[in-house]
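Accompanying notes for the structure given below.
Omission of a single protein chain aside, the complex is shown with its protein chains in their original locations.
Let's look at chain A:
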Amino acid sequence: MWQWLTQLYHRMGSPKWFYELTTPWIPWLAAISIIGTVVGLVLGLAYAPADYLQGNSFRIIYIHVPAAILAQSAFMMMAVAGAVYLIWRMKMAAWVAKVIAPIGASFCLIALLTGAIWGKPTWGTWWVWDARLTSMLMLLFLYFGVIALQRAMESEDASYKAGAILSLVGLVNIPIIKYSVEWWNTLHQPATLKLTEKPSMDPDMLVPLLIMIVTSYVFFALLVILNTRNEILLHERKRSWVKQLLSGQE
C-alpha cells in the first residue's frame, strides 16, 4: 500500500505522465459536466416543488450551494497543493495551486452574487454583514491575495511559496465559514445538508441538489486539468516530449 502510494506520488510529479494520463479523460469529464448540469437543472428548475416559505426563489439553491461548497473545497485543495510544494518542492503541485486559485475565486464569486440575489426576495436586502456572508467575502479576498502573490515576484519559486503560505494561513477561515451559522445569530439559514444527519429536504428538491454538487466537482476537475495541461505546455515547452507532441499536431 505504502509503496503504491509513493509510486503514485512520484508519477503525479511528472508533468508528462499527468499530461498523457488526462488526455482521454477530458471528453468524459466534459460529457458528465454537461449531462449532470442539464439533468440537475431541469429537475431543479421545472420539477422540484416550490418551497412552502420562499416560493420559487429557493431554486437559486441549485447553483448557490454547489458553488459555495466548491469554493471552500477548492481553497483546501489549493492549500494542500501549496504545502506539497513547500515541503517537497514538487513543481506540479505549484502549478495546480496556481491554477486552482482563479477557479476557486470564480465559484466564490458565484456563491456571493447568487446569495445576494437570493437575499433580496427572502430577507428584503442584498447584503447584511452577518457572520456567514462576511466570512465568505473574506474567502474571496483570500483568493485574491493568493492570486496576487502567486504572480507577485520575479522568481516563480518565491511567488508560489508566498501564495502557498497565504493559502495555508487562510485555512483558518474555512471552519469559521462552516460554523458561522451555528456560532453566531445569522440571517443566513443553517446548513441544508449535513453529512451526519438525515436531510430534512423533500427528495424531489434534494436529488437535483445532490446531482448539481457532484457535477460541480466533476466540472472543477475538468477546469483544473485543462489549465494544468496549459501550465505544463508552457513550462515544459523546451522538453523533447512537448516538442514532439506539438509538431505531431501541426
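Everything that follows uses one rule, which is that a residue touches a chain if its C-beta (ideal position, glycine included) is under 8 Å from a C-beta of that chain, and two chains touch if they have at least 3 such contacts; residues count from 1.
Criterion: contacts and distances are computed from a predicted model.
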Name the chain not shown, per its UniProt record: "Heme exporter protein D", "Energy-coupling factor transport system ATP-binding protein", "Phosphoribosylformylglycinamidine synthase subunit PurS" or "Branched-chain amino acid ABC transporter permease"?
"Heme exporter protein D"
Which residue among A:L8, A:L21, A:A50 or A:I87 touches the omitted chain?
A:A50
From A:W118, A:Y143 or A:Y160, the answer for touching the chain not displayed is A:W118
For chain A, residues touching the missing partner are 45-50, 55-57, 59-60, 63-64, 67, 103, 106, 109-110, 113-114, 117-118, 120-121, 219, 223, 226-227, 229-230, 233-234, 237, 242-243, 246-247, 249-250
